[in-house]
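As you look at this complex, bear in mind that one protein chain is not there, while each of the others sits in place.
Our next item is chain A:
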Amino acid sequence: MTALYRLAFLFLLILGWFIASQFIGRNIIPTPLATLQAGARLFSEGRLLEATGQSLAVFLSGFFLATFVAIPLGAMMGAIRPFGKTLDVYVFALAATPRVAFIPLVIVLLGLGIEAKAFIVFLGAVMPILINTYAGVLAADKELVEMARSTGAPQTRIFSHIVLPGALPFVAVGLRIGATIGLINTVVAELYTAVTGLGGLLALYGNTFRMAEYFVIVICLAIIGVVMTEILRFIESRLGRWKMS
């Protein structure tokens, strides 16, 4: 039933888009049909796939790097209290600083290639994952921890069996926010450094008023965002399958 409503709403969106294209002017908002044709053209020329591949490479390398750094670091900050208390002020300060501010510095240090782009994605994704993992470990169920202690469990077992699994819902939220910011930063990186990928095409078509092609890129980015968050939501529901609905 939900799927049906969603399809109906999609139809309404496309209808609204069509009406807007008729009233505002086709050179500013292309018709859905013109956009579809432009999409087919870009696809058959291979430019769309190439750009998507470049963007995904940037996004995924930055996002996975962020995951591999943020989860262990956040877990350690939560597990070793003096360590966490020392670092958390700086982490929160860095999280509040717009990461785009670091782009000129990243370009100076890493150049304009994929390393610089992936690092900009990393900067965006790392903070939400880190902060949520940290919060999740700190929110460990004190009663379960005491139960585990009473069985004679050493700290390592308490951490791996009680604290870490309990933090997983927090980590999952961090991953979803991190993925969203990571995708934004992918486009930002592609606009600010060497112009490549979907962000590059976005700039190219936007600046030359090829609005049909421009719309194709926007829709592509939206689809990548949806697919990414749906994959993470699926993982989340698998991990949380013990929860009563």
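Simple rule for what comes next: a contact is a pair of C-beta atoms (placed from the backbone, for glycine too) under 8 Å apart; a residue touches a chain by one contact, two chains touch by 3 or more; residues count from 1.
Keep in mind that, in the parts below, contacts and distances are computed from a predicted model.
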Absent chain [UniProt protein name; select from "Cytochrome aa3 subunit 3", "Acetyl-coenzyme A carboxylase carboxyl transferase subunit alpha", "ABC transporter ATPase" or "NADPH-dependent glutamate synthase"]: "ABC transporter ATPase"
Residue touching the undisplayed chain, where the options are A:V106, A:A148, A:V171 or A:C220: A:A148
Residue in contact with the excluded chain [from A:R6, A:R47, A:R81 or A:H161]: A:H161
Touching residues on chain A - with respect to the absent chain: 143-144, 146-153, 157, 161-162, 165-166, 242-244
